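In what follows, a structure is listed as structure tokens, so that the remarks can point back to it.
The complex is shown incomplete by one protein chain, all other protein chains being positioned as in the whole.
Chain naming follows the written order as A, B, C and D, and within any one chain the residues start at number 1.
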Amino acid sequence: MAWLLLLAPLTSAFLVWVALRPYPRLSQAVSIAASGLAFLTALGIALGKVGAPAALSWVDLPGLRIEIGMTLDSLARLMLLMVTGVAFLIHVYSLGYMAEDPGRARFFGELSLFLASMIGIIVSTNFVMMYIFWELVGVSSYLLIGFWFEKNSAADAARKAFLANRVGDFGFLLGILTFWATCGTVAFDPGAARGLAGNWLAPVAALLLFCGCVGKSAQIPLHVWLPDAMEGPTPVSALIHAATMVAAGVYMLCRIFFVLELSPEALSVIAWTGGITALVAALIATQQNDIKRVLAYSTMSQLGYMVLAVGCASTTAAMFHLTTHGFFKALLFMGAGSVLHALHHEQDIWRMGGVGRKMPLTFVTFGIGAAALAGIPGLSGFFSKEEILQAAARNEPVLFWMAAFTAALTAFYMTRITLVAFLGKPRTKAAEHAKESPFVMGFPLIVLSVLAVIAGYSFFGIEHLLGGHEAEGKNPLVPMASLTAVLLGLTAGAITYGRANQERIAIPLFERKFYFDEIYDWTVLKLQEESARLLAWADQWIVGFVLVRGGAFVVSLGGEMLRLLQAGNLREYAFLFALGAGGILLLLFGR
Amino acid sequence: MGTPTLGHYLVLSGLLFAIGLAGVIVRRDLLIMYMCLEIMLNAANLSLVAFSRFSHQVRGQVLVFFVITVAAVEVAVGLALLVSLYRMKRTTKAEEITALKF
Amino acid sequence: MEGFLFWFAALVLLGSAVAVIVNRSPVASALSLVTMILALAGLFGLLGAYFLAAVQVWVYAGAVMVLFLFIIMLLDLKAEEGTPLRPLGVGAGLLILVLLGAGFWRAIPSSAWEANSARVAEANDATSIGHLLFGAYVLPFEAVGLLLLVAMVGVIVLSKKDV
Amino acid sequence: MHEGLWIIAAPEVILAAGGVLLLLVESVVKLQSRAVGVLVLGVHLIAGLCLLPFARTGAVLWDGIYTWDRFAVSGKAFFLLVGMLVTYLSLEGEQKIPTARAEFYILPLFCTAGMALLCSVRDFVLLFVALELVTVTLFVLVAYRRTDASSLEAGAKYLIVGGLATAFLVMGIAYLFGATGSTQFDGVARSAESEGVGPVLLLGLAFLLVGLGFKAAAVPFHIWAPDVYQGAPTPITAYLSVGSKAAGFVVLLRVLLLPFWNSAFQSHWVPLIGLLGALSVLLGNLAALPQRNLKRLLGYSSISHAGFLLLGLASHSFLGFASMLYYLLAYLVATFTAFLVLVLLEQEKAGETISDLSGLAQRSPLLAWSMALAMVSLAGIPPLMGFFGKLLVFFAAWQSGLHLLVMIGVAAAAAGIYYYIAVVRAMFWSEPVQHGPIALHPATRTLLVALNVGSILFGFYAKPILALAAGAVAGIGG
Partner (left out) sequence: MSPLTILLLVEAAAIGLILLGASPKKVSLVAAGTNFLLSLWIYAQFPAGVGGYHFVENHSWIALGGLPEIRYHVGVDGISLPLVLLTTLVTLAAIWVAPAKIKRASEFYSYLLLLSLGALGAFVSLDLFFFYAFHEFALIPTFLLIGIWGAENRQFVSLQLTLYLGLGSLVLLAGIIALLGVVPAEERTFDIPRLTDYLRENPLATSQQMLPFLLLAIGFGTLVSLFPFHSWAPFGYASAPASAAMLHAGVLKKFGLYGLLRVAMPLLPGGAEAWKPWILALLLGNILFIGLTTIAQKELPAMLGFSSVMHMGYLFLGLACWNALGVSGVVLLMVAHGLSAALLFAVAGEVRERAGEIRFAELGGLARRMPFVAVAFLVGSFASVGVPGLANFPGELLIFFGSWKSQPLLTAVVVWGIVISAVYQLRAVRAVFYGDLPQHLAETGDVEGVARIPYVLLMAALLILGIWPGTLLGVVGSGVKGFLSLN
């Protein structure tokens, strides 16, 4: 039964790919049914009605046994529910959002493939299985970002995403190999990991595995793909680049925490990476004009929080925030998508304005999401962020202050986009003529906004699922600080952008995203490009020309020389003949 | 001036052979080259007869007989060929019949 | 006496052989060759091969050399113009001479220098050669006959104006 | 002399008698030249048939100067095949012969007779005479197109260099005779056994090798080959490149196996032959690279094949000799195929350069394929005979410890692929210069197909040929 989780979306993806592409309605139906089925199965699992099936052996060779199985512990259950739930909603939402796109059958097929891969990651029982689905998630993400492949920017963004992920996966695979070589297994087996304890390889393995997360969860320095990934259709941004896939990195860290915890050094690297990412992304977000990009940087920043939490050894906090963030970020993206849909894909917030009045449902739900993200008390985001700040405060004060400052920034930029996009006067014709989106798009917004409000409360049971609230060591300073930060951010945002019709602050460093893209263009890409050119030159001229054709040339030159012996003159022939005879005599008698 | 031994004859024949060979190499006229080939054959004959004499074997002389005959045959054919060549190219100089080369 | 005759014949032999090469005029070369052949016939005689000496004179001096002279006259060959021997050619010739000479010299066993005075009275060499020719060596003899036929046909084919 | 009256049935006798008879008849009744050609083929056939009953006979005749063993029989059969193929080539290419076409068919009979005789020699006198029979006939044949300056030039070059070789040969025989007092192979062997290998004997061996090296066209005595191959009438080029070369190798095998099959001798001639072989493969293959004239190219190629054959000889083992014989047959098939195609193309007034073959595949697939298979076989690519031959030769040489030699052979063979492939390229890639299909006589068609099939079949399934070769080598009884 539990195999349905994987098989339903996989079958859907396969069917759509092979046969159903010419029939968009059928494809949509199949795909939505598959995601619904997956959600129901996940529900069944969460309620304990469906158990884990026996594992299948995928590769069984001496020294290496790789299984395809299912882990259905509490961590997986929570994640499954969140992922399948959000995915189902987004499938429904896409019905409306993609209604006019001619390629929507393909879109739904790819969504199904993504869902299957994501579920695969969640239920993995071992490193290799996780790696398999990990990569597949990358592939489906590539396909979905590049869904509008005829747009150059989308095509480039897809490639960038895949490559950045590949770099991370490179480390991940090496980490898996290190783990396997030391522990003798690829299973998620804390018992086996003891082989790593005290070993100098422990931090190496941990950090290599963390590379996977850096790529997938868009941590600095491999984060550059995420903002560009917004070139994909908005439901994709909501599903993959906000709620689920990017969170997979964090989920993976939690899943393999038994390796990470063997090495405090690695943990602190992870924590700092998360903290810095959170801060930098928030700073950048304050200066972006594209609504989806702001959301993307905020996603990155929130992922930084989660990684920070893992680095502070608080997987509970990380998972908590992961879940709530999944809800409200999906909500935000879908809200933004609703706006874009109405504005014919106008993404610049300065070319919107006053949309709130035309699209009340979207406005309200977006507002709830923004508030949750900003950490307004009483909404889910507040609770989960609080946990993380607590964890940071316990571990490293500097990180805590960074995180708090980030919280302020979050409130600031969320205020900024809400005010600029939804309030004020319409700044373009499109904004004036905006209309509320259809109900299929509105319905998921409503559901998610409800979740965004209640998910933080203990009655909702997330923390229960994760094994209880960590009561001990609550720092009273933390809520104070975070509240202050949020308020400061809100106020600053409201003051600055209350009635603004154009940008009031200009910080090029933030606007240009800390010049990461440029730096990469000038270093990594240039280096690769130039070395490729150099080597291609070397291959063509040194190996191909000098060695191969040179060798051939020397041989044919030898031929030409030998040919000159044959000058046609009989006297010379006689001489050579006699010389040969003399040579033979010399050989026979010369010794 | 003692009695000539086998060694004397062999040296003589060797010298003759070498002179003939040198002649083939240094002369340009095919006809003279051909004469030098005859010298070489004669050198071989001298060796044969000398060996034959000093080992009391007549078989060597039989070979000399054949060599002389064959030499005559070769000369006949060769000279006929040279005549044809001369008719064609108006020369018998080795330097001037080098159309086939390299 | 035998020693004297040998040295005399040897000198004539080598001298006329060298003369074949150094003479510019083809006729002179041919005549030197005749001299050489006659000297060789003398040496054959010294070695007791009287039959061969006779054949040498008949076939070589008589037939072959006449043929040569005839062709020289027929083709009206001029003396080689300029120096007949260019330094390069001479150098090459000398090199070959040295190489071969060294080979020959090394090859001659010391035993060859021992005077072999035990001159057995020769059987009539013409007889024994004849026995061999028509006995054991009848096959090569026939083959040589065939060779002569081939030569005849060949000469006709090669030189006759219109066949 | 009565003991072997059946020897009248020997091919050399029948061929010679047939030749004389045809000459006589031809001088009385004016026969058409093509009729003479067909008659000559008939003579070969008769000789072949007469050979059959005595294939298993063994005898040594005439005081031991003539032997009849399986090697001799195989050799005679081989040369009969060569003779027939040459005659067939002449039939196809006789338009190129200006005069005396009848004799052009008859003279090779004597030459083939000489070669057949060479297969049986056990005496240096007979060897000399038989060899001269071959050489002198070839002098005439090479210069046969006497209205053509290049044919005459080739003849003159062959004549002078051939004369040199003869002189060396005679000198060598003289020394051998002087050292051992015998002109017979076993006499030499016995003497070498009892008295050891003296310098005179070695000198004789050296001069003999020079003389035979000329026949085999092995470096450094190859110098005549390219010019003569290019200038001679094409059927005669084929004859030279297979018949004359094979004759040289047959004699080498006989000589090295009987009189010089002594370990004291071997230590001298094995490295020597190996060296000649290495030089030949290198020079032949390298100098062929820039060639554009096909006949000249095949001339250089034949030098390189002499090298490979010498490699087999240098391995001085049963396998080496057997592989050499196999290689000879492979070489025969491929070379004759190539020359047959060349002769046929000459009728089309095409030139002799590689580019004249352009687009042959479109004009006549059979010709193109035959030529291609010949080239590929010569290059040593499976599944053709040439490949298996090379494999055997290399294997034999390696087993005899001639590792460096094998390496050189491999490198040279690799270089050789270039020029063989260049011929294939011209035929298959390029567009034809002339157009229109080439008409072929059904017999020619059959012959080409037979040669191709043989080349493939016996390359892949070499067993029957190898059995013959092994039997022949065993027949010498070294």
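Everything that follows uses one rule, which is that contacts are C-beta pairs under 8 Å (C-beta built on N, C-alpha and C of every residue); 3 or more make two chains touch, one makes a residue touch a chain.
The shown structure was predicted, so the numbers you read here are calculated from the model rather than taken from an experiment.
K.L.:
Relative to the complete complex, which of the depicted chains are touched by the chain excluded from display?
P.N.:
Even though it is not drawn, that chain still touches A, D.
K.L.:
Tell me which of A:Trp3, A:Phe170 or A:Phe443 is the one touching the absent chain.
P.N.:
Candidates A:Trp3, A:Phe170 or A:Phe443; residue touching the omitted chain: A:Phe170.
K.L.:
With the full complex in mind, choose from A:Trp3, A:Trp58 or A:Phe460 the residue touching the hidden chain.
P.N.:
Spelled out, the listed residue whose C-beta touches the missing chain is A:Trp58.
K.L.:
Where the complex has a chain not shown, which of D:Ala149, D:Leu275, D:Leu391 or D:Leu440 is the residue touching it?
P.N.:
Selected residue, touching the omitted chain: D:Leu391.
K.L.:
Suppose we count only contacts with the excluded chain; which residues of chain A make the list?
P.N.:
Per the touch rule, chain A residues meeting the hidden chain are 17, 57-64, 128, 131-133, 135-136, 138-139, 142, 146, 149-152, 154-156, 158-159, 162-163, 166-167, 169-170, 173-174, 177-178, 180-181, 528-529, 531-533, 535-536, 538-539, 543-544, 547-548, 552.
K.L.:
Touching residues of chain D against the unshown chain: what are they?
P.N.:
On the chain D side, contact with the omitted chain comes from 317-320, 322-323, 361-362, 372, 376, 379-383, 387, 390-392, 394-396, 398-399, 403, 406-407, 410-411, 413-414, 417-418, 421-422, 424-425, 428-429, 460-463, 466-467, 470.
The rule is short, and it goes like this: only the chains that are shown with their structure count from here on.
K.L.:
Mean of the CA atoms for each chain, then the mean for all of them together: which chain is nearest?
P.N.:
D
K.L.:
Please report how many Å separate the Cα centroid of chain A from that of chain B, as a whole number.
P.N.:
95
K.L.:
Per the centroid of Cα atoms for each chain, what is the distance between chain C and chain D, given in Å?
P.N.:
Computed from C-alpha means, the inter-chain centre distance equals 31 Å.
K.L.:
Between chain B and chain D, what's the gap in Å when you average each chain's C-alpha atoms?
P.N.:
Taking the average C-alpha coordinate of chain B and of chain D, the gap between them is 26 Å.
K.L.:
Among the residues of chain A, pick out those that touch two or more other chains and give their numbers.
P.N.:
Residues 563, 566, 568, 570-571, 574-575, 578-579, 581, 585, 588-589.
K.L.:
Where does chain C touch two or more other chains at once, residue-wise?
P.N.:
89, 92, 96, 100, 103-104, 106-108, 137, 140, 144, 147, 150-151, 154, 158
K.L.:
Which word fits how the chains touch one another: line, ring, star, complete or other?
P.N.:
complete
K.L.:
Applying the document's contact rule, which stretches of chain C touch chain B when the two form their complex?
P.N.:
Going by the criterion above, the answer is residues 2-4, 6-7, 10, 13-14, 17-18, 20-21, 26, 29-30, 33, 36-37, 40, 43-44, 46-49, 51-52, 55-56, 59-60, 63-64, 67-68, 71-72, 74-75, 77, 80, 84-86, 89-90, 92-94, 96-97, 100-101, 104-105, 108, 112-117, 120, 125, 128-129, 132-133, 137, 140, 144, 147-148, 150-151, 154-155, 158-159.
K.L.:
Considering the complex alone, what residue numbers of chain A touch chain D?
P.N.:
Of all residues in chain A, those touching chain D are 555-556, 558-560, 562-563, 565-566, 568, 570, 573-574, 576-581, 583-585, 587-589.
K.L.:
Write out the stretch or stretches of chain B touching chain A in their complex.
P.N.:
Touch list, chain B to chain A: 21, 24-28, 30, 33, 94-95, 97-102.
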